[in-house]
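Part of the complex only, each chain left as placed.
Chain IDs A and B follow the sequence of writing; residue 1 opens each chain.
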């Protein structure tokens, strides 16, 4: 198990952790064939998305905001009901294949850690498989 | 492979199976580093979500109902088209890291089995990795 520190700077943000995860995986050696990336926070998600045009992140975060408005009427009192639902929908965990100690992502893909209730110091848990 | 029995009591319900899964994982010993939890039912989902305030479950299930109304106009005839789409969107499978024979969830997270077409006797399939 490897713990990765991730710092969000905004309330809602997608952070590209591809390079950071690759740095850790290279230490695992060539017998790792996949890695699971998990968020232990109930208002963060982990998923793969296009990472060349930042507008796609803007479009996606806007859509999630349309689906779950921050000022919507929710039974949850904490004021971050939207963040919990965004995180649950996007998923807390993703597996990416690994080859030669490197994430086997496509040329247009990046691995993202999304904070829906930042800014905060967060962690991602990597499990080599 | 471990089969977990899960009983839903309502048409739509999120069941916290964290304790039940931990009971099984402790039998696997300390060489297990992650577990995959899979639903073999096409109208059930498995995912991680906040588990301290039940209102978050209410908010999420209400949102899913808004997205996929049970009485919506669907091509599928079975009357449970909404349940199939909710299950597919939320995901049939999730991986959670394991440490010292215990799910490594964050303090606000639980592992949920959601039935969108209950009440029924269901199963979850655990695969230690």
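Here is the rule we go by: a contact is a pair of C-beta atoms (placed from the backbone, for glycine too) under 8 Å apart; a residue touches a chain by one contact, two chains touch by 3 or more.
The shown structure was predicted, so the numbers you read here are calculated from the model rather than taken from an experiment.
A.B. asks: Full complex copy number, with 2 in place?
C.D. replies: 3
Basically, only the chains that are shown with their structure count from here on.
A.B. asks: In angstrom, rounded to a whole number, how far apart do the mean CA points of chain A and chain B lie?
C.D. replies: For chain A versus chain B, the centre distance works out to 20 Å.
A.B. asks: Going by the contact rule set out above, which residues of chain B touch chain A in the complex?
C.D. replies: Residues 33-34, 47-50, 53, 55-56, 58-60, 63, 67, 89-91, 94-97, 99, 104-106, 108-109, 129 of chain B touch chain A in their complex.
A.B. asks: For chain A, which residues count as touching chain B in their complex?
C.D. replies: Chain A reaches chain B through residues 1, 36, 38-43, 67-68, 74-78, 81, 84-85, 88-89, 91-93, 95, 125, 127, 129.
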